[in-house]
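Quick one: the structure is below, and I'll ask about it shortly.
Only a single protein chain was left out; the remaining protein chains are all shown in position.
Entry: subunit A
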Amino acid sequence: MTAPKLHRHLASYHKFSEIERQQIQKDLLKWFDLEKRTHLPWRKEFDHTLDTEQRAQRAYEVWVSEIMLQQTQVATTIPYYNKWMTSFPTIHDLAKADIETVNKLWAGLGYYSRARRLWEGAQKICRESNGVLPNTAKSLEEKVPGVGRYTAGAIASIAWGQQAGTVDGNIARVYSRLRAIGGDPKGKSTIELQWALADYMVPQDRPGDFNQALMELGATLCTPQKPDCKHCPVQKNCRALEEVKSTQKLLSSEKRVKDESDDESEVDIEECHVCLPNDIDDELSVTRYPRKAVKKAPREEECAVCIVEKKPADSKNPLDSKFLLVKRPKTGLLAGLWEFPSVELNETCVAEKKSAKKRKPSKAVVSSDDSEDDYVPEQKSGSPTLKLLAKDSDERQAIMGKHLMTTFDIDLDSCNILRRTELGSVVHLFSHIRKTYHMEYLEIDADSIDDVEDTDQVQWISRDELALAAIPTGLKKGIKLMENLATVGAEKKIKSTPRKKVKIEKDPAAGTRNLLSFFQQKPK
């Protein structure tokens, strides 16, 4: 069944009347009191008797939970939240912690900058206002790093009992359906409309519960797919459902119920400019709201990674080995996490391409300023669209050798290489990037390179610590590949680089997470 084209309609179609407002508030809160999920550790009943200090503690709890819940499922969040609250029961404990501990507790949740911002926020709040988070949405958003409009509204309403509306993904969906908002979900006008609705709808009494009820409705009944309209407490005020019902009636009776030209004749009333024209093959269902966002294909990126192991040549014990880890920059993707030395292979600027074109094809050309990012290997002249810096393992190894030399002072020509081999390529999907890690494994005689003191940016760590370090999931796959290699070819050392990629699918454990990231080792 195909829905007819979205009719033109008035802007008031997306508004609530005062009667509807009160009805929805009443119905939704009643439903929430009966049906709310009670196993969520951060959910506590709003208590009018709390003093400022207790309320500030609630604000901290709500803040942590809301930040964790961004982009993360509830079920995933619960154990992390509990772990976090045990380690940092108050905002002061968090402020006093070091970033390593914070990142370690976060490892596995993704979007690591969230952890850092929580930590920075806690420090700022402890410094500036003795650990008490601001109590209005506006000042929360302004003063606390990492707190956006949504989180600010949630903390203000849930912890401080302020009459502040808020819009997260769930709430946006609920309002889109209640008021049949057919605009681009990422569009400014759609978002502003949803916020305007949220601010209008939130009641003075129990604002936090009302906002949570909306989220709960979106999470349990008004779900993206297969919403459960039959059990919805506000179904009688839902425009999306109304449209479905009236269209069904219209299609079955083959009669036009209403002529829309009547509305259009009223020129002095504002017409809706938010909604987009309807899709032809739009399904007749409430799920047509909100509109699907046009998804961009993830960006392709490649990266050369080298697991460097320094090993005393005379030692057979694998525990004597040390691995080189570097800290990622404080901003950007996977900020502040540890990783193996790696070089992005996609960074070619336009100017660089041009100059490379002028040069004769040669192996491994070093650009004039000699920084490792501009290092360009063999390029065919007349191929301006060439993006990758390295096409095969030889070129990647050359780039990596250079990188190790300039960044870590490890000169591969002078030190004793026990083994250097390709581990294969691993693809890791981030929400917006499809990243291919080309992994290689380099084993160096520990006596042939200088001992360097560990810094907070570069460390040599043991095999045991490697399992526990805050390393992004994508690179943990590399550790797995290396361990496989160690068990397969422990005796025979591979001299030449195998050209074939390691087929990782063949190992049944490949792609499975390490149990040690769930279960803690007991002290003996």
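Some observations on this one:
Definition applied: a contact is a pair of C-beta atoms (placed from the backbone, for glycine too) under 8 Å apart; a residue touches a chain by one contact, two chains touch by 3 or more; residues count from 1.
As a working rule, contacts and distances are computed from a predicted model.
Entry comment: the absent subunit's protein name, as recorded by UniProt, is "DNA sliding clamp PCNA", drawn from "Replication protein A 14 kDa subunit B", "Importin N-terminal domain-containing protein", "Geranylgeranyl transferase type-1 subunit beta" or "DNA sliding clamp PCNA".
Of the options A:N317, A:T331 or A:Q520, the residue whose C-beta touches the omitted chain is A:Q520. Summary of contacts with the chain left out: across A:L276, A:A313 or A:L429, the touching residue is A:L429. Across A:G110, A:P145 or A:P203, the single residue that touches the chain missing here is A:G110.
On the side of subunit A, touch with the chain left out of the figure occurs at residues 39, 72-76, 79, 108, 110-111, 334, 428-431, 467, 472-474, 476-477, 480, 483, 487, 505, 507-522, 524.
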